[in-house]
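Here the structure is laid out as structure tokens; the discussion comes afterwards.
All protein chains but one are shown in place.
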Amino acid sequence: MSVTEQTVHPTADVHPIDHLLRADRLPHILCPGCGIGIVIHSYAQAIAESGMPENDHVCVSGIGCSGRAAGYVNVDSYHTTHGRALPFALGIAVHKPDLNVTVISGDGDLTAIGGNHLIHAARRNANLNVICINNFNYGMTGGQVGPTTPIGARGSTAPRGTTERPFNLPYLAKATGAVFVARWTILHVREFQQAILRSMQKKGFCFIEVLAPCPTSFGRANKIGDGLHEMEIYRERCRIEHGASNFEDLDIDLIDDKKSITVGNFVDIEREAFLS
Amino acid sequence: MSVTEQTVHPTADVHPIDHLLRADRLPHILCPGCGIGIVIHSYAQAIAESGMPENDHVCVSGIGCSGRAAGYVNVDSYHTTHGRALPFALGIAVHKPDLNVTVISGDGDLTAIGGNHLIHAARRNANLNVICINNFNYGMTGGQVGPTTPIGARGSTAPRGTTERPFNLPYLAKATGAVFVARWTILHVREFQQAILRSMQKKGFCFIEVLAPCPTSFGRANKIGDGLHEMEIYRERCRIEHGASNFEDLDIDLIDDKKSITVGNFVDIEREAFLS
Amino acid sequence: MDLSLAQVPRGLVHVIAERCKECNFCINYCPTDVLEYSTEINAKGYHYPVVAEGKEDACIQCRFCDLICPELAIYTTDASATQSKERDAG
Amino acid sequence: MDLSLAQVPRGLVHVIAERCKECNFCINYCPTDVLEYSTEINAKGYHYPVVAEGKEDACIQCRFCDLICPELAIYTTDASATQSKERDAG
Amino acid sequence: MPDNTAAKTAQPGAAARVLSGTHFMLGDHACAEGALAAGVDFFAGYPITPSTEIAEHLARRLPDVGGRFVQMEDELGSMAAIIGASAAGARSLTATSGPGFSLMMESIGLAAMMEIPCVVANVQRASPSTGLPTMVGQSDILQARWGSHGDYGVIAYCPESPQECFDLTVRAFNAADQYRVPVFILMDEVVGHMAERVVIPDATDVPFVPRKGPESAPDGDPFYCYAADEDLVPRIAHAGDGYKVHMTGLTHDERGYPALDAETHDQLINRLVDKIRMNAADIEMHDEIDLDDAETVVISLGCTARSARHAVNEARADGISCGFLRLITVWPFPEKRIRELVAKGNVKRFVVPEINLGQLRREVERLTQLPVLRLNHAGGAMPEPEKILELIRI
Amino acid sequence: MPDNTAAKTAQPGAAARVLSGTHFMLGDHACAEGALAAGVDFFAGYPITPSTEIAEHLARRLPDVGGRFVQMEDELGSMAAIIGASAAGARSLTATSGPGFSLMMESIGLAAMMEIPCVVANVQRASPSTGLPTMVGQSDILQARWGSHGDYGVIAYCPESPQECFDLTVRAFNAADQYRVPVFILMDEVVGHMAERVVIPDATDVPFVPRKGPESAPDGDPFYCYAADEDLVPRIAHAGDGYKVHMTGLTHDERGYPALDAETHDQLINRLVDKIRMNAADIEMHDEIDLDDAETVVISLGCTARSARHAVNEARADGISCGFLRLITVWPFPEKRIRELVAKGNVKRFVVPEINLGQLRREVERLTQLPVLRLNHAGGAMPEPEKILELIRI
Amino acid sequence: MRTEVRFSGVGGQGIVLAGRLLGKAAALFDGKHAVCTQSYGPEARGGASRADVVISDAPVDYPFVRDTDVLVVFFQEAYAKFQPSLKPGSMLILESDLVQHVDGEENYFGLPATRIAGELGSQLATNVVMLGYLIGKTNIVSRESAEESIRATVKESAVDLDLQALAAGIQRAKDDEA
Partner (left out) sequence: MRTEVRFSGVGGQGIVLAGRLLGKAAALFDGKHAVCTQSYGPEARGGASRADVVISDAPVDYPFVRDTDVLVVFFQEAYAKFQPSLKPGSMLILESDLVQHVDGEENYFGLPATRIAGELGSQLATNVVMLGYLIGKTNIVSRESAEESIRATVKESAVDLDLQALAAGIQRAKDDEA
């Protein structure tokens, strides 16, 4: 090929990763600039790179926008009730320990209504990979605040800004016993994907928090113009610190733009996995 | 009075603290050597010493042997459903912020079925005092293991010894935001009582774990002869470390008699309390 | 400080026998070994604590037996105060 | 290492226009500014990415537009490999 | 004696609380405004479609009138929190939809057993499970009566319009306090998401029924918080009032002390059921059209009643002898009225359209051997008047 | 095609699993042994009186026969876990009592909607709320049918003895798999805590009904896990089988994809209800004594049936014309048989003793205008035969 | 007299607000009975959105549109979905930049409402431009009532824009008739 020859860019109607997606359901229902699609994409990519048979992967979700993830990935997939993705997945993982079970769900589903199952699955070291998509609010019901909403941020149930402290999720996961704990944003898509791969390779409870924009609800309520704007916040304020030295410093304040957001792979230890 | 005169010790049918107890219900239903009675006693003593009007104190319990606590203290008292003592108490504390609301319940009630409310009440910094009586198992239903049972300990649902890691409750409470965190045993009754008093004086979420023998279930299943035997374990193995330097070291192993058990007042910080 | 002048408080032991369940905490943890089991049993069949013979004046009113009792079945009072009062009343 | 010898890979950009929702991620984060909005809209009314004029040879096949696309609407392939193949097939 | 009832009657800040005037308002918002007008002090809830607007509205309005809004971690916590707040004297509310209602069932039983008043709005959507979250259903009717383990009595209102969402929410708070029971507002998605004219009266015209408090001072005669009056409802004292109450979900005696024997249990549970059954004539509400001579009687509730009324009116206009019984309370069920209709002899059959697979119909069938014609849709759409008319015409 | 059904039929380790022989055994333990004989792979539960013995027994027995026992953090988790395990092919069980049953309601709806087989043993105690934890009740009967939001179909067995606890648990697993539904074993505290002779057959004599799996290989014709056969039950494939199924609690099409429209919903939910209703003749079970000519028919279930049988036999011995209908399944309810009895004309009245305030009686009343005499106790004690006899003699 | 208006488009276009403004104008300021119902999918944005407004002299029982008097369409997919429900005599109003319609439609009107709103300062007012056009064409409610409805509904900072949008829509309808 001559360098002077001008490249012609073809149109397409299939994506190379489509076989790992329920492509007949695309475009998905998620909003423009929503980060959940990138998580779905990254999970599919990680499956492809995992070297494990596709049929050994199982995806379980709860309820909410993030909970729709299970409906778009072309592996055995279960879209359960609100907050119950983890025990449902535990049932699968305990009965068929050779399956690689990944739970993809939202911050509200996993840490509000599902919080008890989260701490107990971590404590037991259930053989699950958890991807917790944190978009700082309840998106599907229209932008209510939740246990990850930063202090001062607004939502439809906190019109003057929430006063409740949000969870520091990596700290919670570590304190309850997770063997792999990471936080990334969807802008850190390569690192995030590697973290998913690592969780697939590990036995035991792996917890990945991934920050993702919800422009329609959280963004609009908090003067974050669109998904790109939130991505820019990630770009400007994220600081990578693998194996974080002080978990108390991992609090996220998305509103105060002077504060940095720490991301990285924070914990990677070995401990016997639960009934696996 | 002459020193040579021999003291005559009177019999009694009323205890000086009886006015703070529903004395007409004594003796209570708890077993010989059970530690819960000491917790009830200490709570009553703390009320007496708190300097606050008795009618400003409210006690809320969940289900289980420890959950019976509310039924024996002579303040407004509520014996709720399993795991829901905390949100019930939160409703009281938010509606009447001047009341001093103490939740007394067991490890199963507060950290198994009630675990979600625990981490969220701590996160919000709800204005509650929580006394979590940890007897390492479900006593009332006959000695099943639970999320505080030390690895290797036996229970009726783990006849070969449990393999699940127990919660490190002070660590969990700290990681989720409690402003006062302590652990004592019922042998450390004076320090425990002072910790209750401190929690009554503080606004915000105060969490006290108190270790207590369950000779009938846990003791019998684990070759701990009686309540006194478990008290002796506390005496021999407890190490006081106020403001613990490393929360990861607070794991309890009651079975391995070479390991020490750290007790003390671990956290005492200030943070704005929830809607109070 | 002249320790010989420090007065050791002396206590009266009050037992509510019917509440006792014989857990042994008070007897075992009394720092001056004041207590021992009764020979009698209460209605529930338990041996309750009594002041051991020869230990009538040994209680130092530390209140530990009271605080450590899960049954609210024992407490102590200041012997001088109580007995003075009784005498005053009597 | 002689950097002048390092061959910069060149990529072909594939866009599945009907999936696009105009989030701008691919356009904004392309390190070589290959992409711009289409003037046309898709059935949902969105402007999708197209290769900007003059940028036809600028794609370095870093795959970031692919990975960062929430809609699975764009990917790149190795231009030499693909076009060679096409030529072979043609 | 505690002063909370007096405070409530006086309605402090009533002007801000009661949005007197004429509005064009969503049913969900009208429910929230009804709660405010009734003096709600405390709301705890968790987001769920199609009830979320109730929570959102109260999140804006409650803090301004001295109330408390709490978004809980889940519906289990929401239900427990409103019972707790009510135990401390608050008029308290939660709002949810089917899945959340299921999660509340255990603590609803606690409220019934402890006899702590509280109000639960359930905006019904197409069910079971996650179903069709944004679409209408009326299939939680039997769950509202039987969803928690054991026997107990409840009251459930079924508004057919935003105006009734307001009116019946006020009534729900009063009934909860009067009878010391959990009260449900069984809305449906159509009514909750429908905007229509809502007239809110002056604060002084909002009916207010206080809780019966103790008759003696805290240091007076002993107060038994489960000693029932003649109406089978005991008097209540709240946390902080000084009466040192004890309340438990265990079977208990008049003092609230656990009393673990079969006889106490039988008496207590019968009273819990009877206090609704015996007072049913005062509690039960329904609307009637042309029942006096009707051969066909249409029975319906909620949004479906709107179609049914239309059909009945059209049928009457066509000279068909039919009438309409609209349930405003579904629990207690208008057993007496239906038995009367059957006994009169002119009724030939009933028609029961509903957005479920026959829940109301079962209740009607229990009261009559006459044909009960069904028009059921499992959820997602409300029946059109024409469909009901077809059945009337059969 | 997945091989799990084949593996199940072969009953590996059957000798250890099936405790063939004659035992003197608690009802709770017999239930656990029934589960083992049926091939239970997975148990998840949470301690609660009076069901705990089921969990404790399986904690001892399951690991030895290759199954998994998990004590979950709560009943919400237990129910979700057994559905998950079943989605992966396990025969799965949980056991609980009233309060835990209430907590399971939301996920029971999920199991119904996803059509994932599972078995729930509810050892009923005196309710509502915490009630009398150690004492008998039968008041979760209507909750078992209506406790989750929305319409759905279920099957519920009511053993009257430890032997039936064994037999009906086996049957429950088979029914769950055959119909892809959640199945309940509605025990009661008396039956659960009663020791009696239990005969466990040889492993080869334990009935086994496998799940219907896909007809084609994973790479063959597309497999639709919600395409129903003529019996209205679709075929199932499990996690790991290679069919890449999708299952959701949302309304879905035959592929399992969300399909959020009213028509799909109506079809799906009608099928969920109809698959039990249409197959009721195969599922429903009851026992009869002397119904042919009886003027008084006693209807009862569970431990109460023991008193009722005694009373009926005594009455017959005294020459009173009475008979006995014992419900073995309460859901589906023996509607057909009761209608037949009513239609025959010789029956003059029914007598329904039960340990609740009239739950069975309501169902009977729906089917007849004949007098239905009640004998209710709210819980804590089972009715004595004499009390029933008195009613028969009226 | 029962008049049925359906607004249809996608989530984010202000469909429901348009319906509420119309309903409120009729119910509170025109002395009529009116009901506004809404229908939407799980999507926060981009899903089908619909608002039905039924206005009548008598109380409205059935609250949904059955015999469409006016169909207002903001988006192509909505056109495809609801066009078949039009009856003879129905009026059809389209956002002409976003919706292509089949030829030969009777009683058809189109306007580039998004552009018109954009010229007024914000495309957010597109829905009110469409509402104004509807009112201008049908007089289903009075202009004054619609203005009152806007003032009583939208947040203060948006009142002026929406009043202008309403006026622009009404003017456009009059221009079309001229």
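Order of writing sets the chain letters: A, B, C, D, E, F and G. Residues in each chain are counted from 1.
Keep in mind that, in the parts below, contacts are C-beta pairs under 8 Å (C-beta built on N, C-alpha and C of every residue); 3 or more make two chains touch, one makes a residue touch a chain.
Please read all numbers here as calculations on a predicted model, not as lab measurements.
Novice: Considering the whole complex, which of F:Arg309, F:Arg361 or F:His377 touches the chain not shown?
Specialist: Counting the whole complex, the residue in contact with the absent chain is F:Arg309.
Novice: One chain isn't shown here. Among F:Gly67, F:Gly84, F:Gly100 or F:Pro133, which residue touches it?
Specialist: If we include the chain that is not displayed, F:Pro133 is the one touching it.
Novice: For review purposes, identify every residue of chain F that touches the missing chain, sorted by number.
Specialist: Touching the missing chain: residues 22-24, 133-135, 190, 193-197, 303, 306-307, 309-310, 313, 382, 384-385.
Novice: Could you please point out the chain C residues that touch the chain left off the display?
Specialist: 21, 43-45
Novice: Which parts of chain B face the unshown chain closely enough to count as touching?
Specialist: 29-32, 65, 68, 139-140, 142, 216-217
Basically, only the chains that are shown with their structure count from here on.
Novice: Report which of A-E and A-F is connected by more C-beta pairs in contact.
Specialist: A-F is joined by more C-beta pairs in contact.
Novice: Measuring from the mean C-alpha position of chain B to the mean C-alpha position of chain F, what distance in angstrom results?
Specialist: 40
Novice: Averaging over Cα atoms per chain, report the distance between chain E and chain G in Å.
Specialist: About 36 Å, centre to centre.
Novice: So which bits of chain D are touching at least two other chains?
Specialist: As it turns out, chain D has residues touching two or more other chains at 21, 44.
Novice: Taking each residue of chain E in turn, which ones touch at least two of the other chains?
Specialist: 73-74, 76, 99, 106, 109-110, 114, 129-130, 133-135, 248-250
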